[in-house]
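All protein chains of the complex are present and in place, except for one that has been dropped.
Let's look at chain A:
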Amino acid sequence: MIYLDNSATTKPNPAVLKSFEQVTERFFANPSSIHQFGGEAERLLMKARNQAAEMLGVGQNEIIFTSGGTEGNNIAIKGIALEHQNRGKHIITTEIEHPSVYDACSSLKALGFEITYLPVDHNGVISLTDLKNSIRKDTILISIMHVNNETGSIQPIEEIGKIAKEHPKLFFHVDDVQGLGKVPLQLPESGIDLCTFSGHKIHGLKGTGILYVNNRTTLFPLFHGGNQENAIRSGTENLAGAVAMVKALRLIKEREKEELNNLYELQKYLLDEINRLEGVVMNTPLHSAPHIINISVPGIKPEVIIHMLGEKDIYISTKSACSSKQKDESKVLTACGFNKERSISALRISLSYDTSKSEIRQFIHALKIAVNQFKEVME
């Protein structure tokens, strides 16, 4: 199998899976239980939290374990909105966010919130001037993703953070689900108040994630109950999930440190090969994340290519998995200014540190055959 849909999800690392199993089996006590057994579970949770904090360079009380990206984004956006609505009801986000941000923001319109969706340029990047101009007195939140899940475009988070810092009354949330382990992001001193991470995009497990919430930020919780996770997310802790998340984080950080250049080289090889293919156009901008490549084969329905490759045990995707069931064009590509023909025919190839050059070679070969076959039929 050649698996090139790593932005949808990744294969769990066996070491992560093993830790999950062992924790589930051995430390199944409720960390809130006061007996020794519960105490052990609590210590393990604390240790996991400390390790995550250390790796992200933040405080251990700033780590909230979640069930993943969608939950993290919802807690952050709705939590800020509900907690700080007295200050104002204006939120700024972008046209190219993941649905868990885009739709979470839209949902708040019903509560009287106003949402500004910043446009992006051809490279899929927002304009800082636009952002500055959009900030109002009643703006309480800026939510902008780090790496786009469809095109791999990277937003200038550092600069946005500086702008956010000039407006201490608003909060800045970053969805870093796609960037984690691939595109370095500095949390401390960055102006970022909240940041969402997901486990299953970094060879961890589904149902695991971290939301960074810095000390100055207060949230209205979506779940009330036993006040776990700083009372931001009540519910018996998923200790095995938290441990698995932190282990996955450690392992991906190690690979990022050692293999990021290889990944860029691999991407360059893939880009060069694709650029030589006739009838295939590149949607991914020049400066993008190393693991996402978006292309269009205008005139060919992307599903056809997906299935032709699938028959050869090669797996890529159309747009993001979370919106691929909708038949219309890609919202992200449309926002980038691509015409309809191009934005309905997009394909996403997403790599991992496990992807090899030979897999890419085989993929290119199969793609070439698929495109040619289809063209012959059409002609």
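Definition applied: a residue touches a chain if its C-beta (ideal position, glycine included) is under 8 Å from a C-beta of that chain, and two chains touch if they have at least 3 such contacts; residues count from 1.
In this text, contacts and distances are computed from a predicted model.
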Exercise. Write down which listed name, "Peptide/nickel transport system permease protein", "Probable tRNA sulfurtransferase", "Tryptophan synthase alpha chain" or "3-isopropylmalate dehydratase large subunit", is the UniProt protein name of the chain that is not shown.
Key: "Probable tRNA sulfurtransferase"
Quiz prompt | Candidate in contact with the missing chain, chosen from A:247, A:331 or A:348 | solution = A:247
Quiz prompt | Contact with the hidden chain (one of A:51, A:262 or A:334) | solution = A:51
Self-check item: For chain A, residues in touch with the removed chain
Solution: 19, 22-23, 40, 43-44, 47-48, 51, 243, 246-247, 250
